[in-house]
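First the structure, which I've put down as structure tokens, then a few questions once you've had a look.
Missing here: one protein chain of the complex. Every other protein chain is in place.
The block that comes next holds chain A.
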Amino acid sequence: MTLALYVPRASVVHRLPAGAKLLALAVLAVALFVLPTLTAAAAALLATVAVGLLVARLPVAVLARQARAVVWWLGALLVVHALTTDLRTGAHVALRLLTLVVAAAVVTATTRVSAMVAVVEWLCAPLRLVGVRPARVGLTIAMALRFIPVLVERADRIRAAQAARGGSPRGVRALRTTVAPLLVQVLQMAHDVSEALDARGADDVPPPRRRRSPTSEVPR
């Protein structure tokens, strides 16, 4: 799993506010499109890698892992452009994408999930007017990040249990034999998690801007 990528280091990049880093990422994306030269893209990539490795002191592996994830995609872009336009345009497009992927990796590796979520909450603040609770949005994102690896692990466990008894289903049958038990586990887990949230005071403060119904808890 390549989630939760935070790599703790004492660097300037780590200390920058999450909002600033996300803004810089957005600016970089726009700049890459309004400066449409191959040299600009190459320079941006070099600068991004330098910031990641030298300033933030991230391990090469962290950036390489993200780059590897899109390498086929980059190759395909290159081929399609070589066939339809020319290789130079292809290289430019691929370089631009690679730069953004590496830059995003630098941001996620230097920013705690909590800080990122706080920015999302801040961005959602105007939605308060239509009754959305930004804190809940943040909690949902953070919990999704927490439970995706758990679900992957549970799915692996189901597959391993089936393989141990000689099953190695594929296609539609795999869907039935893996998804159905996984769904049962997910529902059970959702119930357990909601109990755990309750036990740790998830509803300690009543929801804002809602009248209490006569049946709800009245603190004496």
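Keep this in mind: a contact is a pair of C-beta atoms (placed from the backbone, for glycine too) under 8 Å apart; a residue touches a chain by one contact, two chains touch by 3 or more; residues count from 1.
Here is the rule we go by: contacts and distances are computed from a predicted model.
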item: The complex's invisible chain, by UniProt name, from "L-serine dehydratase", "1,2-phenylacetyl-CoA epoxidase, subunit D", "Biotin transport system ATP-binding protein" or "Amino acid/amide ABC transporter membrane protein 2, HAAT family"; value: "Biotin transport system ATP-binding protein"
item: Contact residue for the chain not shown (choose from A:G131, A:G166 or A:G201); value: A:G201
item: Selected from A:A24, A:A40 or A:L139 as touching the chain missing from the view; value: A:L139
item: Touching residues (missing chain, whole complex) on chain A; value: 1, 3-4, 6, 8, 112-114, 117-118, 121, 135-136, 138-139, 142-143, 145-146, 149-150, 153, 189, 192-193, 195-205, 208, 217-220
